[in-house]
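These notes are about the structure you will find just below.
The complex is shown incomplete by one protein chain, all other protein chains being positioned as in the whole.
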Amino acid sequence: MKRRLFISRLLGIVLGLLGPLSGRLRGSPAGNAATPKRFGMGIQIDKCIGCGRCVDACKEENAVPQEPFYFRTWIERYSVKADGDTIVQNIDERITPPREVEVDRDVLRSFFVPKLCNQCENPPCVQVCPVGATFATPEGIVLVDDKRCIGCRYCIQACPYGARYLHPVKKTADKCTFCYHRVTKGMLPACVEVCPTQARVFGDLSSTASPLTRFRRMNKTAVLKPHLNTEPRVYYSDLDGEVR
Amino acid sequence: MNHPWNDLLRQVQGYIYPNEIEIHWGMLVVVYPYLTGLVAGAFILASLVEVFNVREVHAVYRLSLLTALAFLLIAPLPLLLHLGRPERSYEIFLTPNLSSAMAMFGFIYAWYLMVVLLLEIWFTYRKDLITWARAERFPMRWVHRALALFSNDLSERALRFDRKAVKVITVIGIPSAFLLHGYVGFIFGSIKANPWWSSVLIPIVFLFSAIVSGIALVLLLYMLITPRRGEKIDMACLDKIASFLFYAVLVDFSLELLDFIHRLYESEESIKILSDLVMNKLFISLVVIQVLLGMIVPLGVMVSIKLFHFNEELRKLLYFLSAILIQVGIFATRWNVVVGGQMFSKSFRGLTTYKMEMTGVEGLFVSLALLIAPFVVLAFLLWILPPWEKKLAVVFSSGSQAVEPRGDIPA
Partner (left out) sequence: MANGLRGLPDSFLRVLVVFLVLIVAVIVIGGALPTEFKDHSRHVQATIAREAALPIRFAGSTECGTCHDEARLKQIGYHRNLSCETCHGAAKAHTENPVEVKPAAPRKRESCATCHHFDPSRPTGFAQINPVMHFPRQACISCHDPHQAQPPSVPEECSACHAEIARTKAVSPHALLECTECHTVPAEHKVAPRITRASIPTERGFCGKCHDKDTATLQPPKIDINTHGEKYLCWQCHYPHMPEVR
């Protein structure tokens, strides 16, 4: 944290020569005296049954457009074959029509992977937004100011996880907020709420005893695309190497 | 379920993240780096004349400056039009995010326009503006007087200062032109999520392809405008420009080859999907148009011009054709970077398709209009600020390059 602060200050000083230095990089807002919560999510891949209720609940709770091109969260089905091929599908019925799935002998292993915004510690989307319309809250949740977003879509290009889309009506960037309006009231995100197998675990990363802390204690976890140094706060257990 | 994108869904090969079906940066964002590239290239050609005092090319010095200005004035338009909320673009000045390369756009643009181009043009033209104003009558007299900022000093001392100012501004201008287009490259090159873009070489490749396209454009304009003015094309000038062009293409080609070999040799995680992309989606636009027609053929033509002593007519024809091929090639380069970089999934597992609209803001017609607009602006600039000493009565009524140079050029 100290090094990051130092680097961002240094960068701020360098860039400050070009414009008014407002002391803000990555949009860390000032204020909030109490130590804020740091929200995160755990996803236990071996528990996901691919029912897609999280996707539907997310679309409903957050008024995400129903068309199959806009998702704040979605589920991928991986089928790793003996010959090394890996078939990936989005199992949303709006994209992949439902069908009777039979056992394929060539498939070595198959599983579902829920995806959503990783609420990165180093969010590339926040870094590139020209107007500072996307920023991380003190809780570490990356939000979009839809009153200021100019719809340049640079953040969509910068997100390694495909977690952002351009809202077709607002014409501004849109993304998962961890259900900010719920979690700030002590509720669970809608996807976590409806998950029938508790494959998703949500909580405060700094809490000493919580389902999320237990999840992180009991499982070997991994994050997506760690080499990009985005430091995601969505932790997967049983993450297969084929998942990207 | 008859959303137009449902067709696109069916054309997806392999797996893409569901939000990736939309190609976010389309034709307009292809046009933008193409235009700024022409600005930087034309300006650098002008600077070569000024700084290294290349006498042969002096005939196109002012033309290059005006070309750079004309294209610079139009360059922000495609960027503005592609925004989801163009009416909010001012936010970029109100709350710029200092860590965003794109936020620097306004500042770099303003710097380049005001401090470099306009100033250099002003000091270059000041003497002429005063002379013209003195000889002219009502409307133009006042236009030129106003453009000269009502200065009236033609003393030797003032003229010497003009020349010195131009020199200084050029020296500032060359790094600024590098900055202008290098920065456009940086917008792409700094996206670590996208292996097609993420490369330190991208800003440099952008820069040299910009120089290539700018020189080729000035060469084309010179060949088109001169005969229409009833003048003879100065072969020494043309040969020199073509020579610059040749070396620029050579450097550009080497850089892109280096980038290609480097990627292939490192063969990182993304290499499979990128080769798929090149062989599947970009074969025509990259292999055929950008590399073969846009680089190898012009290079071959220009080498043979250097080796064999063709006569003037043939040289003109070959230069002209090469410059056109290079223009098309550089446009394809921009396309391959911008659109190509979005046709593969960041899951590295699939390819999507870009379906260009015809009408609509992001459509083909708007893009064509934006490509023609700089020529209209240039025609206007040539009329207000004629770069040649001869009178220019009928010549610049139409500025676009609609007319081919033909046999009526005096041999």
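A and B are the chain letters, set down in written order, and residue numbers restart from 1 in every chain.
One rule holds in what follows: a contact is a pair of C-beta atoms (placed from the backbone, for glycine too) under 8 Å apart; a residue touches a chain by one contact, two chains touch by 3 or more.
Just so we're clear, the structure is a prediction, and the values are computed from it rather than from any experiment.
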item	value
Selected residue (touches chain absent from view) among B:Phe123, B:Phe208 or B:Phe375	B:Phe123
From A:Phe39, A:Phe135, A:Phe202 or A:Phe215, residue that would touch the chain that is not displayed	A:Phe135
Per the touch definition above, residue among A:Arg53, A:Lys81 or A:Lys170 touching the missing chain	A:Arg53
Of A:Asp92, A:Glu121 or A:Asp145, the one touching the omitted chain in the full complex	A:Asp145
Residue of B:Met114, B:Val171, B:Ala236 or B:Met279 in touch with the missing chain, whole complex considered	B:Met114
Hidden partner chain, residues of subunit B it touches	94-95, 114, 119, 122-123, 126, 149-153, 157-158, 161-162, 165
Interface residues of subunit A (partner: the chain not displayed)	22, 24, 27, 29-31, 46-53, 57, 60-62, 77-79, 100-105, 107, 110-112, 132-133, 135, 137, 143-148, 177, 180-182, 184-185, 187-188, 190, 193-198
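We adopt the following convention: only the chains that are shown with their structure count from here on.
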item	value
Complex contact set, residues of subunit B against subunit A	3, 5, 9, 14-22, 24-25, 82-86, 88-89, 91-92, 94-105, 107, 187, 190-194, 342, 345-349
Touching residues on subunit A, where the partner in the complex is subunit B	8, 11-12, 15-16, 18-19, 21-22, 24-27, 67-71, 74, 76, 86-90, 92, 95, 115, 124, 127-133, 148-154, 156-166, 170-172, 228, 244
